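Single-structure report; data block below.
In this view, the complex is presented without one of its protein chains, the others remaining in place.
Per-chain numbering from 1; labels A and B assigned in written order.
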Amino acid sequence: MTLGLLLIVAFGGALLTYLLGKISSKLRDVWAVLVSLAVLFGTATFYGKSVHDALSYKFLGLPLVLRTNELSWFFAIAICGVGSLSIIFSLSYIKNRERTDFYYFLMLLINASMLGIVFAGDLLSFYVFWEIMSWSTFLLISYNRGNALPAGMKYIVMSVIGSAAYLVAALSLYAKYSTLTFSAISTQMTTASPGFTLFILILGFMVFGIKNAVVPFHTWLPDAHSEAPSPFSAVLSGILIKMGTYGLILFLYVLVGFNQFSQLAWKAISLQTVLCWLGAITIVIPTFIALMQDDAKRLLAWHSIGQIGYIILGIAFGTSLGVAGGAFHVLNHATFKALLFLCVGAVEYRTGGVRDLNSLGGLMRKMPITFIGALIGAFGIIGMPLTNGFVSKWLIYKTLILNQNPFLAFAALLGTWGTLLSFYKFLHNIFLGQLPDKYKDLKKAPTSMQIPILLYAGIIVLFGVLPGIPLKIIGGFVTSFGLTPLKINLWGIVSETGILNTINVSMAVVSAFFVAWVVFAFAGRSVPTTAQDTYAAGAQIPQDKYQYSVEFYNPLYRMVGSYLRDVIDEFYGWLARVTQMTGELVRRVYTGDVGDYVLYIVFIVAASIGLKIWWPT
Amino acid sequence: MVAVLLIVVPLGLAFAMPLFNFVSKHIAGYIPIAAMLCNLILSILLLPSVMENPQIVVLGGLSPPLGIHLVAGPLGVGLSGLISLVGLAVSIYAWGYIKQGAQDKYHALYLLLLSGATGAVLTGDLFNLFVFYEILCISSYALVAYLGDRNGVESAVKYLIQGSVGSGLILVGIAILYGMFGTLNMAQIAIHIKDVDSPAIFLALVFLVTGFGVEAAVFPLNAWLPDAHSTAPSSISAILSGIAIKVGIYAVARVLFTIFGVAAVFQYVLLLGLVTLLVGEICAFSQDNIKRMLAYSSVGQVGLIVFAICIATPDGVGAGLFQLVSHALSKAVLFLGVGYLVACSGSMSLSSLNGIGKRMPVVCFACVVAAFSLVGLPPFAGFAGKFLIIRAALAGKGIFFTVLIGIVLLATVVEGAYFFRMVQTLYFKDAKKQIEFKKTPASASIPILALVVLIVALGVYPDVLLPYLKSAAADLLNKAGYIKEVLG
Partner (left out) sequence: MIVGLYTMLTKKNLIKVIIGLSLFETGIHLLLVVVGYIQGATAPIFSKTTGSSAEMVDPTPQALVLTAIVIGVAILALALSLAIRLHEYYGTLNLRKIRELKW
């Protein structure tokens, strides 16, 4: 199986799904699942192999290269995993909607193009797959109509701006070195001037920062992720924005190399510091904005931005622990964010599209599997021990503290605190608390939705207890970047000041839970009572208005709410309005009066002659 | 000999149209199809043989300065192939689309337009270029007004006045050149132009470039374009945007490169092209009328093509020619498709096309593909064009060009904004009122789909065109080579 064949299977499978859907929808569902699983197994066969295929097909005389190494394989497995689980989830989610062929086609197409991105070995094929991913994402975000349309437009305009920056960077590299393949460029960039390297890195940060939704490029994400269909939001938050991370790692570590990157500085401010601080701001502010959201998916979307801050912080920090932590967090965030979006999707599906946190509640008894999934996902994202989030966050904290960066470490911890608060709100408002009357007869989530939820939950716990499995691969590519190698065991990692042994940690946590359970089981009886059992001086207590979940954290809103406006979003909106007004003004040139038009012709003749006479040659 | 056939066949058939009409009323629609098919086959057959040595046809046995040369070089034959391809597609479409009015006159004028275009790209004589250019222009003035409605007549009058001023300026330029050199053959003028150093040369250059620039639609000479292209019948809009403007660009390029070739002028026209691009895209963004939006988009793309050609390196000219081809195909698809969309919904406003993708899936799909190609998204043809242009501009040219490319890409972002808005309107918005589903006739879907297939094929295999682009670029840039080929 060659890389080219794998990609052909992926793209061809997508196209065939659309055509099969015209024949029968059952056939198409089965085929979609088969294609995504086939691609997953195909990718798995490349484990540990290092392939470098130059294709015989040349585009405009430029060779195209497909390659895989540990870095690509790591991302590819994540892509295939998240993609196939989302397709399984969609089997019930999309069942009664219209244009489902289009939906499956686009899901598989996006999957295939993301695979193409990580398998690309030169800047041109990277760009081709990147653009295919961008426009198909735009089409799928707009799938929901209504509010999704401006969200899609915001996304695609920002993405095109990023692509423009990428083209300038790639073709400047081509102009200088006459090659676009990664291996050739990385050897040649060691001799590049710092000015040129800075130029390339800034352009690279623009394009990948926009896709990755780092502050200040994050404004498209909350709208796009909340308005997209839920299984696709899982793919979007889970893995699509991580394509930006992949690109950033590519530019920073593969093309430019860590030595040159760490030396780009102006007086005391180095590019590395700037990126780390952008990462830190991205952790803190969006996490607290997420606290105040009332829409479940918007809350999760703002959290995606926050967690991306951890990844960027880890990667930009540059130590082997940091890069390993950042890269591991890529995988972890994919698992728990996808899990959380799928849980919200299940709730949405059963309640008929309700995402408003103020009106849900108490669904724990009605949808237990979904609740367990959301609980484990929440533990993961907070970073509770026993989950994989704990390991990656530990790595990042450790490296920040070891390298004496107290402010960055404090920012990271602040993010965790905010995450804890908002996920308590998330869990409480959907699953705990009182059950509104209209949801009394809610059914459980269907099986095809429960399977992915349980699988994700299992992976979170598995990688939490045995993190060595993914860490081995990550350790491999961290070493290939020239950083000091990590000593990794199946259950832990060895660092300078101590060993992270997750078996011990898990034992500790499990025993703590056990103790707590024992205490509560043998403690005094508690009397069950309803929420309405309270003093109201004899007045009637309205049952449906007595919901504790409404305006959770109200005091906090009042304190910090006015500070947490998204000023960057407002700035971009202002820019767009200015462009539109410029357009209105420029239009007035064409007045509709033919005398004016003839005047323009005469004017150009006069101006040309005038320029020639008075221009100093 | 074959090169003469390329011009004579459509011209002769156009004049013979009344005879055909006498025979049968319905046959008029088939004649352009036959003529363009013949032209296409001839161009394809001729192209390989002229790549190295252009075919010179001496008309009437009199060689210059008394007679007229036809120079069938790679650029000329390639462009004539493009003209006949787009002409064929549009004539098949028009066979089913033009149902009212004096149809035989429409088809006769249409053939005249195409023969004017073909003649203009194949000639080697300056005044002959002017004559064919005039045939093209006058046919287009009449065809814009074909439908006879208010807007059509108004825009035809305005187009006519501006076009005639342009033609007058060209004639002044030709007069100056003839006065100085005594010959009208472009190659002979090119030889002698280095020997004369007088301000009159520059004057001639300004008049010629401005005059041809009116048809080529550079800013601010292009005020006729949004009106004319939006109010003409859709098949004519397609041909105007796809072919007529390109002939204008060809004429400007031919005059600039072959006759003059002054470096400073290239920079000036380059900046003019950039301004055209910006103004075109920004104006397109604020339009509500979809055909006017597409017309302004044509303005923008013309600016881009002129920008690329004026980079004046073989890469740059080749890139501009590729973009020319891809724009001709994509804009033709868009105008042809929009023709039926507008007929179905009854109004040209963008909001009336809400949700029409459900009722006319094939046409809307083609429009989406063409729109993505124009924005420059892989895997369509426009991506290869934009990639080539940026590569040519950045190739060792320094920071000035990097800034210019930044502006070009900014215009591309604006272009993306309004095309994506169009895609969302076609598919994802809810229709305001019920639109009856009129099935698109096969005469419309076949040419549209054929052009879409070409766009995708060019996008996936752009290398097919590369050797032709290289020889065509050499044809334009290599002045000494051109003179040697023509004059022996």
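Just so it is clear, a contact is a pair of C-beta atoms (placed from the backbone, for glycine too) under 8 Å apart; a residue touches a chain by one contact, two chains touch by 3 or more.
Fair warning: this is a prediction, and the values are worked out from it, not measured in the lab.
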Given B:Y97, B:Y110 or B:Y141, the one touching the chain that is not displayed: B:Y141
Absent-chain contact - pick from B:Q188, B:T231, B:S298 or B:S373: B:T231
Of B:P48, B:G168 or B:P361, the one touching the omitted chain in the full complex: B:G168
Residue, one of A:G195, A:G524, A:P555 or A:G595, that touches the chain absent here: A:G595
Touch with the omitted chain, as defined above, among B:A102, B:V153 or B:I407: B:V153
Residues of chain A in contact with the chain not shown: 587-595, 598-599, 602
Residues in chain B touching the chain absent from view: 127, 131, 134, 138, 141-142, 145, 148, 150-151, 153-158, 160-161, 164-165, 167-168, 171-172, 174-176, 178-179, 182, 184, 226-227, 230-231, 283
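The working rule: only the chains that are shown with their structure count from here on.
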Sites on chain B touched by chain A in the complex: 157-158, 161-162, 165-166, 169, 202-203, 206-207, 209-210, 213-214, 220-221, 223-224, 226, 264, 268, 279, 282-283, 285-286, 372, 375, 377-379, 383-384, 386-388, 390-391, 394-397, 402, 405-406, 409-410, 412-414, 416-417, 420-421, 423-424, 427-430, 462-463, 466
Residues of chain A that touch chain B when the two form their complex: 58-61, 124, 127-128, 131-132, 134-135, 138-139, 142-143, 145, 148-149, 152-153, 156-157, 160-161, 164-165, 167-168, 171-172, 174-175, 579-580, 582-584, 586-587, 589-590, 594, 596-598, 600-601, 603-605, 608-609, 611-612, 617
